[in-house]
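Excluded from the complex is one protein chain; the other protein chains are retained at their positions.
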């Protein structure tokens, strides 16, 4: 496998601009903790979020969306059924889609089984933390919930294997982000530890990835560009006044984001 | 049909004060994206929100509420059942209620069917964007999700027809708000484009309308007054620091709202 390249700002810029200009309609089936934050993050970057969840509606709505996000954070039997219908429709209709396998692993067998079924519908991108990617690849992980404790580097081989096995792109985010299709890999450093101390930054990054891959011809770079934008906005966020202000400031920074000033 | 009148601040003031003084209990069955924002908006204007959703509880809780909001944004089979029970109870017990028909239209047949059933229980007010009102009236719309693209003026005739047909009040909000009972129409200009770039402003306005019509003898003016308050708060919100701050500032402005200073 080839070496890892650091993503350059000049590579991310066209993808950031593309979302701002095209306002992709992103169909989100995500968890109940982060729905509001996710919608505001998508609006801040210029995308148009739509949370449609009924099993009667998801398959047809996917067809008019520009991309789909499925996040299993607060999965239950009803939402699992909708997710499987939506993923099948995305595959059939060639709508790019992102899978966020929140907290998969041996401790949570039900979602792990559903996530493996979802992967059968060929997600365009899988984005998770190191613990989740290790678990998906069948490797050992120290995860005990949505906040994984493994380093992203420790999961890079698992990510590459997973990407090759399922012909998808895998993004592991954390201390250093890695985005790989199993052959080519981009890395992104920076960000801020505060991003892990407010809820929904990983989940809403997955939604950003869905916005970035909509209508894009280079899915690997589009995914990496979304990760880049979140890491840089996280650096720019106001950390002086506490975590409440930081969460607000993160959306501020995404909405004001200007690649020329990075 | 008569001419449209611009709503005056002096007309809105008594309704704004009425909510602050009487703290109406607003029973909300709304979508999962905006529940927190809606509750905070209602508290900010002086109302008392209560999100009660179980099919076992909604019909009896409607009876002790001062008004009801039904918003179909993240409708599924379970919530549809609760909505129909709540609407039936509201009609039977003469509790005023607001219907927010989020994203109705040909692309989403299931919710459109449920919304038509809900209209059978005679909502006091229907509040939507232009695309939703056009779709409800059977006219063509360009909508492809919750964020409609039609101008409110293009939907005014549809609103008047819908109001007369169902003996209800229809509020179309957007660039210019129109509030009509099919004969008399109020318009409200102003507001801010930023209101469309954060999630939940339309949905929480519907909740505000529910608070305003509780115990009111002039439902048309009460509805228009809620729309007025949201538009003015939207103008006063802090737009300089980005969209995260703007969302927070909107609730600030609603909580500090003083009609004497507009």
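First chain written, first letter: the chains are A and B, and each begins at residue 1.
FYI, contacts are C-beta pairs under 8 Å (C-beta built on N, C-alpha and C of every residue); 3 or more make two chains touch, one makes a residue touch a chain.
Just so we're clear, the structure is a prediction, and the values are computed from it rather than from any experiment.
Contact with the omitted chain, checked across B:40, B:171, B:187 or B:201, is made by B:40.
Although one chain is not drawn, the whole complex shows that of B:61, B:186 or B:212 it is B:61 that touches it. The residue touching the chain not shown here, chosen from A:88, A:198, A:236 or A:256, is A:198. Within chain B, the residues in touch with the undisplayed chain are 25, 32, 35-36, 39-40, 43-44, 48-57, 60-61, 64-65, 78, 82, 247-256. Mapped onto chain A, the interface with the missing chain covers residues 31-34, 36-37, 73-78, 80, 103, 107-111, 144-147, 197-200, 241-245, 247-248.
By definition in this document, only the chains that are shown with their structure count from here on.
Fitting chain A to chain B on CA positions gives a rotation angle of 120°, reported to the nearest 5.
Chain centres here are Cα averages; for chain A and chain B they lie 33 Å apart.
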